[in-house]
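Structure first, commentary second.
The other protein chains are all here in position, but one chain of the complex has been omitted.
The first chain written gets the first letter, and so on, giving A and B; residue counts start at 1 in each chain.
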Amino acid sequence: MAHPAFVTPEPIATASAVVAKGLSRVFGGRRAVDDVSFELHEGECLALFGPNGAGKTTLLRLLAGLLSPSAGLCLVGGASLRSGPAARAQVGLISHASMLYSTLSARENVEFAARLHGMPDPVGAARSALTSMRVLDRAETPVRSLSRGLQQRVSIARAIVHVPRVLLCDEPYTGLDEVGSAALTEALRERRTSGAALLLVTHNLAEGLALATHAAIMRRGRFARYEARGDVDATSYATEYRELVSVDA
Amino acid sequence: MTHASATDLAPPRRPDALLGIALAAVVGVYVRAWAFTPIEARQGAAQKILYIHASAAFIALYLAFVLLAIASALYLWLKDEKLDRVAESAAEVGLVFTTVVLITGPLWGKTIWGAWWTWDARLTSTLFLWFIILSYSMLRGAVEDRARRARYSAVLGILAALLVPFIHLSVYMFRTLHPMPILLKPSTPSMSPEMRTTFLLAFLAFTLLFAAFLRARYRVATLRDLVADLEQEAA
Partner (left out) sequence: MREGTAPSTMQAALLVAKKDLAIEFRTRTAFLSALVFALLGVTIFYFAWDSTAVAASDLAPGVLWVIFIFAALLGLQRSFGSELADRAIDGLLGAPVSRESIYLGKALANLVFVCGVLAVTLPAVVLFYNLPLDRGVLALSGIALLAAIGLVAVGTLFSAMAVNTRMAELLLPMLSLPFFVPIVMAAAQSSARLMAGRPIAEAWPWLRILVAFDIVFVVACTLAFPFTLDE
């Protein structure tokens, strides 16, 4: 790799959950993601910051297997996402859109996701996912009748119902109240301690750094900074982030 | 990314020589057909429209449409934008030639069959081919994103190629009264040697015209995509 700043920090655990090598995605003439490389091991959490249009969402969609890279590759649990559907089973995605069917109830939505992932006990899995997001009492309500924040909680339950080993979160705290945020943080911590790798996109630096083992700043499709959390000074990071980003403004 | 260089971007200074030759050939063939080819005994002067009608039909069905199908299939395989432009150009020029077939056919039919339109197998097939290419063009116009437009239209191009035999078979089973092509059957000398020569020359001239149109249309598509790329880069 060209820049010394991109060298992967020392891994905490051994097995690598996510590997991106020279990952690029071009839309028409625009390079939304441009030669991004990083590695995340089990139990690690990468907090990804960056201004709007930096390519964070595209990167997440590449890692979820929803987009195919124009160049480079990404491995999840050692398997390429392009090799077949199986590798996608290990990934969970919380995105801007709820990915829910509005006429179906919260329980039906989450159970459907559990069945699609071939969970042995979809009913139980859905129940425990909804419980962890504290929306079990609204499980039978059609999603369209739920408030925005509750929909977000159901959406998160949908994303974690299959106990993914890699959890990609695109601004997951948006719209959540205190109870929801606490439930999400708890769920993310639980996923991490049981060996999942997390990728957390957020605008809130404090929120991201609280959970992270690594931090990266994305700008114009590239990682402008990438380092271990231990090397980050939380107080000066905000200033440095603003300086880095203001180049575009 | 298939970037053309800046020199490609400049409009051609010379006039399109191929197009000029093709047009001259078409005019030449029609002068020959009009003045130097005998009038067919039973059909009279109306038969002369068949020189353009049959040529256009051949080109639309066997050149334009086959090219569209092949370029579409290859695009889904290779994902090369050039193939999408070939498909786009073949469809549009094919639409023009199919339209010519559908206009000249009734002109001839009114004189010979006594009706502008009959639901004969070949006519009907051609009409549906025209509809298919038209909906192909509508689809292209309705999709904003270039890669998506290329994929969608390639899918339609391939499915259309699969559909044509079904349409032809079913309308043929419905009924038919169209004269079967007699040109390339030497055993039935129903055409005079002059007429046959004129026919073959017409085929060649219109094929040349098709190639010239195709090339010109392809260039337009290339330039349009290039402009879009440059606009996006500037933004």
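As a convention for this text, a contact is a pair of C-beta atoms (placed from the backbone, for glycine too) under 8 Å apart; a residue touches a chain by one contact, two chains touch by 3 or more.
As the structure is a computational prediction, the values presented were derived from the model and not from experiment.
Touching the missing chain, out of B:V143, B:M191, B:A211 or B:L230, is residue B:V143. When the omitted chain is restored, the residue from A:R88, A:R189 or A:R220 that touches it is A:R88. Checked against the full complex, the one of A:A113, A:A139, A:L200 or A:V232 touching the unshown chain is A:A113. Here the missing chain is touched by one residue of A:S37, A:S128 or A:T213, and it is A:S128.
Listed by residue number, the positions of subunit A touching the unshown chain are 64-68, 85-91, 93, 95, 97-104, 108, 112-120, 125, 128, 142, 158, 162-163. In the full complex, subunit B contacts the hidden chain through residues 76, 128, 131-132, 135, 138-139, 142-145, 148, 151-152, 154-156, 158-160, 162-163, 166-167, 169-171, 173-174.
One rule holds for everything that comes next: only the chains that are shown with their structure count from here on.
The distance from the centre of subunit A to the centre of subunit B, with each centre set as the mean of the Cα atoms, comes to 51 Å.
Looking at the complex, you find that subunit A touches subunit B at residues 26-30.
Across the complex, subunit B meets subunit A through its residues 1, 145-147, 228-230, 232-233.
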